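Working notes, structure below.
Note that one protein chain is taken out, while the other chains of the complex remain in position.
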Amino acid sequence: MNNIIKVAIIGGTGYTGLELLRILSQHPNVKIELITSEPDHVGKTLSDIHPYLHGIANFKLFSINEIKSRDIDVAFLALPHGISMKFVKEFGFNKFNIIDLSGDFRITEKEYNKWYQNNHICPDYIDEAVYGMPELFFNDIKEAKLISNPGCYPTSAILPLAPLFKAKLLDPSTIIIDSKSGVTGAGVKAKQSTHFPGVNENFLAYSIFSHRHTPEINQVLSYKSKSTVNVLFTPHLLPLNRGILSTIYAKPIHRINKNKVYEILKSYYSIHPFVNIVDKLPGVKDVCGSNYCNIYADVDEDKKIIVLVSVIDNLIKGASGQAVQNMNIMFGYDQVTGLKALPLVP
Amino acid sequence: MNNIIKVAIIGGTGYTGLELLRILSQHPNVKIELITSEPDHVGKTLSDIHPYLHGIANFKLFSINEIKSRDIDVAFLALPHGISMKFVKEFGFNKFNIIDLSGDFRITEKEYNKWYQNNHICPDYIDEAVYGMPELFFNDIKEAKLISNPGCYPTSAILPLAPLFKAKLLDPSTIIIDSKSGVTGAGVKAKQSTHFPGVNENFLAYSIFSHRHTPEINQVLSYKSKSTVNVLFTPHLLPLNRGILSTIYAKPIHRINKNKVYEILKSYYSIHPFVNIVDKLPGVKDVCGSNYCNIYADVDEDKKIIVLVSVIDNLIKGASGQAVQNMNIMFGYDQVTGLKALPLVP
Amino acid sequence: MNNIIKVAIIGGTGYTGLELLRILSQHPNVKIELITSEPDHVGKTLSDIHPYLHGIANFKLFSINEIKSRDIDVAFLALPHGISMKFVKEFGFNKFNIIDLSGDFRITEKEYNKWYQNNHICPDYIDEAVYGMPELFFNDIKEAKLISNPGCYPTSAILPLAPLFKAKLLDPSTIIIDSKSGVTGAGVKAKQSTHFPGVNENFLAYSIFSHRHTPEINQVLSYKSKSTVNVLFTPHLLPLNRGILSTIYAKPIHRINKNKVYEILKSYYSIHPFVNIVDKLPGVKDVCGSNYCNIYADVDEDKKIIVLVSVIDNLIKGASGQAVQNMNIMFGYDQVTGLKALPLVP
Partner (left out) sequence: MNNIIKVAIIGGTGYTGLELLRILSQHPNVKIELITSEPDHVGKTLSDIHPYLHGIANFKLFSINEIKSRDIDVAFLALPHGISMKFVKEFGFNKFNIIDLSGDFRITEKEYNKWYQNNHICPDYIDEAVYGMPELFFNDIKEAKLISNPGCYPTSAILPLAPLFKAKLLDPSTIIIDSKSGVTGAGVKAKQSTHFPGVNENFLAYSIFSHRHTPEINQVLSYKSKSTVNVLFTPHLLPLNRGILSTIYAKPIHRINKNKVYEILKSYYSIHPFVNIVDKLPGVKDVCGSNYCNIYADVDEDKKIIVLVSVIDNLIKGASGQAVQNMNIMFGYDQVTGLKALPLVP
């Protein structure tokens, strides 16, 4: 079990690809065997594209096809949705395991085609994909060959809600998730919506009722609660780089108090090293640069509403850190290996 | 009616005092007769305390007592709560009108003593104070001698909700207000909670279930709806200077669609120059530097939830701009006088 | 002379165009007669492109040719360099005055062709253009038909240096200008270099030895000093929206002390309302939202170096505010008309 894992990062020049590189380069049991990028970049080095890596991470960029001639244990797909499924369709997951960070294998074909305005090209593989949230699906991840790594918003929403749904505490028709994300969630490519002067000193809601992470949240919570969960999800854009804070409102089925909610959350997460149940309201900076998710809870007993506040680093627990955690589990390592960095504060 | 209004700014060195100076110095019908400050500053000039005003706004700072020897039409109280009521108790509002920007005259004595942990020293004056939200209480403001200027969060919450309550559309037990404010709301004095490295690149919720603006929102909406409104209010701190965005969730009593909500809002605000009902999701920058409040609405018909998004500049429509709007109305001027500046974008 | 000035804003959807709109819409003697934009926007309204203007500044966008059928007193060209000269070549400046905010008429044809990698198409007009810096060329501006409005960096560099050069105090071979600018200087269109996560929490130098504002600074200072000034200019990008701070190092020809430098600066600027000589180190926020330039000076007598620090709002004194100041002078109004707004702090 203590062999070196040979990994490929497919799509190494985007934010999640760079974050995989950053984490994996400190991992004691990993060798980065291959980094690929889009055709324009092939033949260049990673530091040609991202000069901050000059002299400290020298990797040549290859085309995706290079994977055929390499001996790889696991490929991380840090690709846009729509592109990941092409990779999986072409290469399968027999020669190497796959951890896909896109949205291509998270939801059913029907939901995918509706929310992503795209026809899924290998729907059979959706069923074979395991949803890579270790706190909910640890045993499945151990056996998985294809992991669908969770979305950033869903990670921040599902972790606080799942234990309460599992405890049959929540009315599934009442869930409101008011989420606020930093700008790295929008990816590495410049767009008018991420032009500095328009985002800086600004704050706005977007994609109201229509964000693609909605069906993912519903599907996982419905599965865990054995009921039909249909959340109202409102994402907002924060003028900062990293971090998601979700403020979640939910009505309990029975009268409940704060202590009982903490008891359920603490009990559920007592064996999970990356979820902290905290008793002070957390900020996104509390976890940035780390794989932690911090969760706070309170109950307004008069109004019978539970308020949950969760924070994650969207690029780590919300993407590449969780992906490495999944890799650790898949390959039989302690899940915290290479992921123990404290938050970079301030 | 077209005489010059002689104003005093009581507490001229805090953010709302500075903002009153900024707005009033452009007002065509105002003469700033007196600016007072705390004892340590008396005898200095405003630019000794705030060097950016050097050479452009030269005012000597006086003690509050100076007001006795001046001929003043209206005094703006830009004081902390608890201090404002002392001023009103001592000087009354017969010799000059008062527009108080603190929380001292907004809510009933009973609620005040509970939420502000303080015994009100002149509770009789609370009844005489008019809540200075022109879009709701225009006629009362015209006749008022003592105006209690609304809080910043309440302005952002009440403006979108009041017309819908007035139309008897909303279930008063279902209101959730998820608000996000810039840091100037915390005032001019440095505290550990406003230390730059702790706020920058951070985002957090605070004062959950316990913020003092909660009873103010409840009181005004209850009055307007003739029912008992009891909102759940969650404030958050944004890493930016100016602006509040409130995302509001409310259940309608009857089935309703988005068009109908817009119809009610547009109809209500058609005669109010500072509230824009907008059809694109607004950001706080859309109104910063201006006295506008922009409001967006949507309805999830399946889940029967109305979502409202409002934005204001917390120091202008949320404080000093609204105060000047009140002054205009009190003194018979067009309410927009001196307040027509476009937002400073970007 | 107290007639209304009828203005056209040519290029109304960029940052300097929007800033002209913001300032001119408060100007008591101006009517905005026409706003043009690029072909794709023609027929839309300004608020279609910039939704924050919805309901508060309703202008239809026209093509440039519309100017032929309008009665215009002055056209502000808020166009990219290269496009401005086409406009001037086509329409001339007989039917209306022109204030050009681009770099097309600031420097000699020879320098233009070299630094802008472009052949000037109407070089004869360069000679007719007056450099629109009122503190240096007031009388020329009064008579001008075509004004070349100064660049943002040059404004911040020339204002502190010119009086000292005029007093024959400085060695022209020793000038180092270390400037730092906010991101609005890069314009309204998104580029990879202005992608929020790359700029936020970052700071960098750029265009070292090669920035196009270098020959402009040299030309004006050489003219004023009657010597050959050849500055070393290093621009940097600040993670904020508005503001330029220039730290300038210069060797005096003779021994000099701080008092003498202040005397020269204060004497020179005593009659100029928008330049403040300050005795505390200024920050960019001290002037943001206003047309002021604040200047601080100190002398290291041992090392015989004068240090000057200047701050401006790059979009106002560095662009649109200075342009309106020029218009006021051209049309015989007090130069401060419509420009008296205090800085928006904080």
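A, B and C label the chains in the order they appear, each numbered from 1.
Convention: contacts are C-beta pairs under 8 Å (C-beta built on N, C-alpha and C of every residue); 3 or more make two chains touch, one makes a residue touch a chain.
These numbers were taken from a predicted model, which means no experiment stands behind them.
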Of C:Ile121, C:Ala205, C:Ile253 or C:Val336, the one touching the omitted chain in the full complex: C:Ala205
Contact with the hidden chain (one of C:His27, C:His50, C:Arg106 or C:Lys180): C:Lys180
Candidate in contact with the missing chain, chosen from C:Val42, C:Ile83, C:Cys122 or C:Val307: C:Val307
Interface residues of chain C (partner: the chain not displayed): 173, 176, 178, 180, 197-198, 200-206, 208-209, 230, 232, 234, 236, 238-243, 245, 247, 249, 281-285, 288, 298, 300, 302-303, 305, 307, 309, 346
Footprint left on chain A by the chain that the document does not show: 15, 18, 21-22, 25-26, 50-57, 184, 201, 241-242, 276, 278, 280, 282-283, 285-287, 289-290, 292, 340-346
Hidden partner interface residues of chain B, rising order: 15, 182-184, 188-192, 194-197, 199-201, 239-241
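Rule of thumb we're sticking to: only the chains that are shown with their structure count from here on.
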Chain ID, smallest distance between chain and overall C-alpha centroids: B
Between chain A and chain B, centroid-to-centroid distance (C-alpha), Å: 40
Averaged-CA centre spacing for the pair chain C and chain B, given as whole angstrom: 36
Rounded Å distance between chain A and chain C, as computed from the means of their C-alpha atoms: 46
Residues of chain A engaged with two or more neighbouring chains: 197, 200-201, 239-241
